[in-house]
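Below you will find the structure I want to go over with you.
Just one protein chain is left out here, and the rest sit where they should.
In order of appearance the chains are A, B and C, and numbering begins at 1 in each one.
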């Protein structure tokens, strides 16, 4: 086992693609959103708050992104009796609210996107739409 | 005096213009930056972390934006003997580091932009470049 | 410009090598230390608190590691008039205390080590000793 290992990092170009795709999807749906993108270390890469979205969703959208990045899974699948315990044990950063989707490229978890200000289903749909656009760019050879 | 007053709010469109202009200026300068935009309530509107910029600048760039938005002035002009007192009294949010510039339209302070990860002078130059692009859009009637 | 970029991550094996080397150097010097290792995202990778070292150095050693990781430079070189401003603007995480050294492999900043509980010079010597052992392992082809 070696002292370092190869990895893949999300770029700010990739972040901009995600934010723009999420804004476009939210406008098409008519639901203003807060959209956050974090890297695999749960550090903020990008953020946009749309006109009319909720101020307190700044934090919850960011935490959805963190949760997806740290677990490598969509948010919302934690058993109810564990969800609040995990939230408490992580100072609220691990959330079970819908709307967080991981970014996975070539088997590497490179971050997560979190969307908040609509219903959970709307938030998730926007996050998924953004990730689809991102993955399509990747497949078209613009990246990895 | 009436119970309400008209105001002007920064939009997410305006935020995107600021972020894109700052990224372009930072790329031209060859200095990766963290760029934060807040509204007049010091709440985050937008953010981008460029590849190679400093993780700990996520927070300091945001605080520069907050300081510019709350004072309506560029950061860096507080008397040295007051700067740390103000920082302490605001849990570190009021900062005297260079790189925060207010957004003022028609006499309304509508927010601030903060840039961090280079030297203070570089940070300020990028912030000013972004605000210039923003003001030019305003003057060309694309916004206000 | 692509949506992702290749990177290098510190492993827990590499972290263990750093911690063991630092403990050995500290024992040889007769100065008990707190030793922290973080990755490039400033997230904790490893830590050890030696018998007789200072409890409050748990936090300062960790912040030295963060500062080295985020700047890619040894701690202690910030101009005095900026050091406290940067500390305030980062909730204390950016520190100018001696004892933080970055981990750089093949041009990638992969993290930092921070040592605290002795004099600044002792802390720095221990950190440098640990990084030397780490780099020697790398050069011997056990890694990158």
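Rule of thumb we're sticking to: contacts are C-beta pairs under 8 Å (C-beta built on N, C-alpha and C of every residue); 3 or more make two chains touch, one makes a residue touch a chain.
No experiment lies behind these values; they were computed from the predicted model shown.
Asks: Would you list the chains present here that the left-out chain is in contact with?
Replies: Taken over the complete structure, the missing chain's partners among displayed chains are A, C.
Asks: Specify the residue from the set C:46, C:76 or C:114 that touches the hidden chain.
Replies: Of the candidates C:46, C:76 or C:114, C:46 is in touch with the missing chain.
Asks: Could I get the residues of chain C that touch the absent chain, sorted low to high?
Replies: On the chain C side, contact with the omitted chain comes from 9, 11-12, 15-16, 23, 41, 43-51, 55, 58.
Asks: Just checking the interface: what residues of chain A touch the absent partner chain?
Replies: Missing-chain contacts on chain A: residues 5, 40-42, 66-67, 69-71, 81-82, 84-86, 88-94.
Heads up, the rule we're going with is that only the chains that are shown with their structure count from here on.
Asks: For the sequence-identical pair chain B and chain C, determine the rotation angle of the Cα superposition and round it to the nearest 5 degrees.
Replies: 90
Asks: State, to the nearest whole Å, the distance from the C-alpha centre of chain B to the C-alpha centre of chain C.
Replies: The answer is 31 Å.
Asks: If I count partner chains per residue in chain C, which residues reach a count of at least 2?
Replies: Each of 5, 40-42 in chain C touches at least two other chains.
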